[in-house]
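Notes to accompany the following structure.
One protein chain is absent from this view; the other protein chains keep their places.
Let's look at subunit A:
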Amino acid sequence: MRPAIALTTVSRSYGRGDSAVRALGNVSLEFPAGSFTAIMGPSGSGKTTLLQCAAGLDRPDSGSVRVGELELTELSEKRLAQLRRREVGFVFQSFNLLPSLTAAQNVVLPLRLGGQRPKRGTARAALDRVGLGKRARHLPAELSGGQQQRVAIARALVAEPRVIFADEPTGALDTRSAREALALLRSLVDEDGRTIVMVTHDPVAAAVADRVVFLADGQVVDSMTAPRADAVAARMTALGA
């Protein structure tokens, strides 16, 4: 079966001249459809850059990124934006929501950006799924961190994307909210068959995934299927994180 996402010899550096930092060096990775992958590694190992390149948020200096049939490195900014609307959903660590829009408006934002007029109940259904049906009219400032994160997950669902990218989705949450958010993500893979790529620091979060990929200094150094939290933690300690 064709992987949902395939990265082939992707390199990305930041800065110029002497101050250039190599964030990714010749990384090749595949994310099978319907899988839940966690990406781990010490700070500065290139996790976030990998995610950005895979999601079409950033362009690699060289190499190829395919999402489904599409070669992202060949797409224009406009086509990339359209791809993000339809094929891809995002959940971030913080500042997930536009402060000026209500929860419901934030949820349907990708549809609105695509020029669609969302059907009645679309936002409500997505919010119900994350248990926030009653908070549709609240502004982000009126929601707790865990609730905001769940609104973000609802938004990642609304366009029914094949892939969801999550960057430290539990980083700013307390233990209980984190557990709820992770359970939600897990159910998206198990029940809806979506593909999730999640960057995290947290071995407990990584243990929810099917597979953990370890990065160090811009290289894939290891991977682990059916991960357990203690084994992940031990591997991370070995990497010096």
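The definition used in the following text is that contacts are C-beta pairs under 8 Å (C-beta built on N, C-alpha and C of every residue); 3 or more make two chains touch, one makes a residue touch a chain; residues count from 1.
The definition used in the following text is that contacts and distances are computed from a predicted model.
*Asks:* The chain dropped from view, which UniProt name applies: "RNA polymerase sigma-70 factor (ECF subfamily)", "L-beta-lysine 5,6-aminomutase beta subunit", "Lipid-transfer protein" or "ABC transporter permease"?
*Replies:* Answer from the UniProt record of the missing subunit chain: "ABC transporter permease".
*Asks:* Taking the full complex into account, find the residue in A:21, A:98 or A:183 that is in contact with the omitted chain.
*Replies:* Of the listed residues, the one touching the omitted chain is A:98.
*Asks:* Please output the residues of subunit A touching the missing chain, sorted low to high.
*Replies:* Against the missing chain, subunit A presents residues 48, 51-52, 55, 57-58, 77-78, 81-86, 90, 92-101, 105, 109-110, 112-114, 155, 167.
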